[in-house]
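Excluded from the complex is one protein chain; the other protein chains are retained at their positions.
By letter and in written order, the chains are A, B, C and D; residue numbering begins at 1 in each of them.
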Amino acid sequence: MAVVALGVLAPWLVSAYELNLLARFLAMALLAMGLVLVWGQGGVLSLGQGVFFGLGGYAIAMHMKLAALADGDLPDFMVWSGLDALPWWWVPFKSPLVAILGVVLVPGAVAALFSWAVFRRRVGGVYFALITQALALAFATLLISQQPSTGGFNGLTDFQTLMGVELGTPAAAHGLYWLTLALVVGVFVALRALMASRYGLLLRAIRDGENRIRFLGYDPTPFKVVAFTIGAVLAGLAGALFTLHAGVVSPALVGVVPSIEMVIWVAVGGRNSLAGAIAGTLAVNLAKDGVSSAFPDLWLYALGLVFVLVVTLLPGGLAGLVADAGAAGLGKRLKTLIIGEAK
Amino acid sequence: ADTVKVGVLQSLTGTMAISEVTVKNAEILAIEEINAGGGVLGKKIEPVVEDGASDPAIFAQKATKLVQDGGVVTVFGGWTSASRKAMLPVFQKLKSLLWYSVQFEGNECSPNIMYSGAQPNQQILPALQWAVEKGYKSYFLIGSDYVFPRTANLILKKHIDADKLKVAGEEYVPLGGTDFSAVIAKVQAAKPDIIFSTLNGDSNVSFFKQMAAAGLPSAKLPVMSFSIGEQEAVAMGPSLVEGSYAAWNYFQSLDGAANKKFVAAYQAKFGAGAAVTDPMVHGYVDVYAWKAAVEKTGSFDPEKVRAAAVALDYLDTAMGKVKFAANQSLVQTGYIGQLDPTGQFKIIWQSKGTIDPDPYDPLVFPGKKCPAS
Amino acid sequence: MTAQATAPHIGTTAPASNLLLAVDGVTVDFDGFKALNGFSLTLDRGTLRVLIGPNGAGKSTLCDTIIGRVRATSGRVIFKGQDITHLPEHEIVRRGICRKFQTPGVLPGLSVVDNLMIAARRDRRWWSSFRHGVAAEEKARVADILETIGLADRAAAPAGQLAHGEKQWLEIGMVVATRADLLLLDEPTAGMGPAETSQTAALIRRLVGQHTVLVIDHDMSFLEQLDARVTVMHQGQFLKEGSVAAIRADADVAAVYLGRAKEDTHHD
Amino acid sequence: MGEWPLIAGQVFNGFSVASLYVLAALGLALSFGLMRVINMAHGEMLMLGGYLAYLTLQVVPGPLGILAAMPVAFLGAAAVGAVLETTLIKRLSARPLDTLLATWGVSLILQQAARNIFGAIGVDVRAPQWLNHAYTVQSGLLEGLTIPATRLFILAVAFAVMGALSLLLARTRIGLLVRAVNQDRGMAAAAGINVRAVDLSVFCLGTGIAGLAGVVLALLGPVTPNVGQSYVVPAFLVVVLGGLGSLKGTAIASLIVGLFSALVQILVDVSLAQVLLLLFVIGFIQFRPQGVVAVRSRVLDA
């Protein structure tokens, strides 16, 4: 609670730039929490979260690009790429409602379709991870190669207003920040409830023994599809908010490397802990912001070393560390509570 | 205070670091020289270096940090158009000024950016002009898959068509791509007179190697590159690319006292063999142009500096006489060089005098001009 | 093919209304090897049937085929009058069949009680899993089963940490918790001592009536305690059927299955 | 010159690309298929092989330099593999997804190390004179078809490596032991198999082959700190398509991927070909979810 209160007051505590950073990282934390559900609980490692992050980001960015234009005009990059009409799939994004729905529906639909096709054939685990990695590569490549309609390598940038609100004013920045914070808190609460529900239990059961679950009369496929889809929706939401905060969305945010980094945030924080995922996201990104300019070479060594050490020595991540430390006190009480209840 | 802060924002990590670090070096060199000479308006310049990490979103983030929290009066930086596009709204919003030093695809004029890198009509079109003069009729366009190559080729195609010549093919390879087997097969099928290449970085090595292996060395099928500078040529092994052509607004081999002095200063600091390239010199010149503009207006205020910069007279620089035009791009000379075995370019052609920058190609964007500011 | 002639056929053992399961001429061909070869079997509601046969006779494959883990090359499986031969596994289970595997298959990372809770859940459709609260009846049932299988004091332990015999008990508990109409128990007493074996026999006898049970086992003393009708398989085909005593006395069964045991008993 | 030479050329290029993929993927198939280790630093073993080839050529510049570089690169990459295995991989056995993340960290470190040692710009390994020419069909239907000698050489290397590997696995007990260890470590040890030695040798063999692949890659492109990255993702796709680390599957999958990309590239550019390849793979697993070479099993949760 204290943390949330501090979060609410942040606009008065930190500089505008720092607030913007915090807002970006909180947006990313939404995605990280989704990975807790997908990877930590469901055992499904996705190396393609960047794709959904990007879909969300592009959905909102497309709208803002269009909103800034006079009627009949084309976005600048289309003009200089030699396009003379708006591609049909851009047209609906003129409507802010479509764009906002698109932020969650497009990644959700893509994720549901893709994961259904793959899980249905009982392809999982490592294979799934590698296929999603290829998906990230393909998506980034596609964005870049379709420059006339996607903005290509440059991505989309230079947004002025969203639904009539002038972006870039301090008020807008505060509002967006609070919106992000509220979403983080809301998603945290909702996911915690979900994980504690029977759905959460079954998801963990499927992670443990998918076939066994089948022979208890459950079809694992929809459970996994739902988790993956929720993860994608959160990633899309994260991408949209990030785009608003950063003022740019580009293929550099969606490819193989950023997608792996997203998993790293969660690995550092603790793949089974929502709070850990938020903490991990903030910690890694703050470190990156602080260290990489001062010691660019060192940063890559440090990042590499962090992956290695966290995975080998701290499989529970920061959250695991905290839990171990608290095991004597709070942890034990919790344990007896659970056992008592189970009995 | 007796110092003034300026931002230097380049990629120190990631795929672009290799190129951008050299620009950062040149910019720092200029700052140190100016400081040694007493600074600007009596103040020492304090460079604040940030890492753009080859990621446009980080560029935007770091640009905000520099201007908003870092208290810099102007920023030198950026290489890819993606990073410039991402920074543009930041500088516009914060009413600050960015100095951008790399050749690019044009189609952009922001009052908050000084574009010293070549516009297409200062690099690509002179190269076409040269090729037409040489009698080449059939052109094959190869590029890395990003904005500059695609737009450059769009402009080239219009001009090639207008000249009633032939575009034999147009192919793109993902950035960093290494497999050219299909592209070369298509080149072999199309039998062009010359290849115009906007390939970037490492891909060039793969391309030239595989061309040579397929029996198409530069001697047989000439290649005109728009992204191979001295640094790349040395690293690739000059013998691989020997005889191929490049178009720039600066070559290390240029005559002139200013260039001799610049090369000597750079090599004194970064090693005798250190190569010097076009974007580096543009970065170096940007710093001096900023100094001149500040001194002309007597203020660090970006708005005043911008106005002063476009009002400056010709500066005598390592790349010859240059000045900023009213559209905030640089008036400069176009050169064609041919690679010799040492990795230096022999200058074989140069434009008749300086070329005025033209952000909007008249064939592609008839009638479009930068809004007068 | 003489065995075929004596195999029970659908509708010959009981009126159709009482018929729960009919395996009708099922063949399972693994790249030329027929693990089941035109095998038929019927089970009436509320009955107990024992299935024995030599190692590799096809008993587990029969369970696999009923539950959909292995697909019949030819033939049909009819359950409650409906053809379930080609349904997905989970669909088959939802219709009321549950199976205990030969090697215990519990969910190792989940606690004993969660294992049972998952099995006890009536509504197994995914969208129902978001609904909150556990039915009191399910809770009571799980508590009851925990007592029955003697794991009440290990309820919170991860199932992966149980000893072999304890896992067997847990899996039996899970099968019971599903309240399936048809329980397929593949070697439920493997790894159990004589005392536990007797308990298992008693438990199974209690289940009969409410459930239909098919038991596979090699422990003759256990089968004797079950005292049910015995079907003998051999090489994927029907071999014999009869009471335990009759089967023990059978020369053919002795030859392929029991071995020396035939010397202890006399023919009848 | 008409369509035919282009198509024939692309078929040849397909084989050529397949030979690169197979070299890059064999090591992965070994460590992934047999040890369940996803080595994201595999690409850096390729990179290492490339740099070792470069260094060897400094010492042995003549026409045989490239041949000398092969054993050097194999052993060098195998040695680094040994260090990696003993310090890191062995702690993560049976946690494949974790090996993926940890080795990604290693990959970052190795890339940065290469940048600091050799510079961010690549180094160049030149094909010797005897490889530096091309065969051109002078007449007939395929007139104009050009086949570079380097590509033939790489094809030959790929065949040699595959042959040697299958011989090694078939003729020695190592293949058997490796599979036993992978399927049940505890039992393998109890049966008398030195599981540590088996792990180590398989992993080193895998990285060694990657080192070898790095040498031939250097004939086609520059050796840069991130050269491995461009091969590792497609190599993984090949392994997925091949199925459970089967060597035969890896070879067939490489060929499928190579031919598919090469033929598709007749019609579309490289970027779009990459996207179509992924769609193709997703489509493929709809029909053969276990990959080209499926292993059937009755084991629960296998």
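Heads up, the rule we're going with is that contacts are C-beta pairs under 8 Å (C-beta built on N, C-alpha and C of every residue); 3 or more make two chains touch, one makes a residue touch a chain.
Just so we're on the same page, contacts and distances are computed from a predicted model.
Q: Tell me the UniProt name of the left-out chain, picking from "Multicomponent K+:H+ antiporter subunit G", "Urea ABC transporter ATP-binding subunit UrtE", "Nitrogenase molybdenum-iron protein subunit beta" or "Pyruvate ferredoxin oxidoreductase".
A: Missing chain, per its UniProt entry: "Urea ABC transporter ATP-binding subunit UrtE".
Q: Given that one chain is not shown, what are the shown chains it touches?
A: Computed over the complete complex, the missing chain touches C, D.
Q: In the full complex, which of C:Ser128, C:Gln161, C:Gln210 or C:Ser243 touches the chain missing from this view?
A: Per the contact definition at the top, the residue touching the missing chain is C:Gln161.
Q: Quick one: which of D:Leu67, D:Val83, D:Ala160 or D:Ala190 touches the chain that's been left out?
A: Selected residue, touching the omitted chain: D:Ala190.
Q: Spell out the interface residues on chain D facing the chain that's missing from view.
A: Residues touching the hidden chain, for chain D, are 173, 176-177, 179-180, 183-184, 186-195, 295-299, 302.
Q: Under the stated touch rule, tell me which residues of chain C contact the chain that is not displayed.
A: Contacting residues on chain C, toward the hidden partner: 30, 33, 53-57, 59-60, 102-103, 161-166, 169, 187, 190-196, 218, 220, 254, 256-261.
Methods note: only the chains that are shown with their structure count from here on.
Q: Computing the C-alpha centre of each chain, which chain sits at the greatest distance from chain C?
A: B
Q: Hey, how far is the Cα centre of chain C from the one of chain D, in Å?
A: 48
Q: If you average the CA atoms of chain B and of chain D, how many Å lie between those two points?
A: Here chain B and chain D have centroids separated by 37 Å.
Q: What parts of chain D, by residue number, touch at least two of the other chains?
A: 229, 269, 271, 274, 300-301
Q: Got the chain A residues that touch at least 2 other chains?
A: In chain A, the residues touching two or more other chains are 141, 144-145, 209, 211-212, 297, 300.
Q: Help me check something: in the complex, which residues belonging to chain B touch chain A?
A: Result: residues 12-13, 17, 49-51, 53-57, 60-62, 64-65, 68-69, 80-82, 85-86, 88-90, 93, 105-108, 145-147, 150-151, 154, 172, 174-175, 364-365 of chain B touch chain A.
Q: Using the touch rule from the top, collect the residues of chain B that touch chain D in their complex.
A: These residues of chain B touch chain D: 15, 17-18, 21, 145, 171-174, 176-179, 181-183, 185-186, 188-189, 191, 202, 205-206, 209-210, 212-215, 231-232, 235-237, 239-240.
Q: Report the residues of chain D in contact with chain A in the complex, numbered from low to high.
A: 32, 36, 38, 88, 91-92, 95-98, 100-102, 104-109, 111-112, 115-116, 229, 233, 236-237, 239-240, 269, 271-272, 274-275, 277-279, 281-282, 285-286, 289, 300-301
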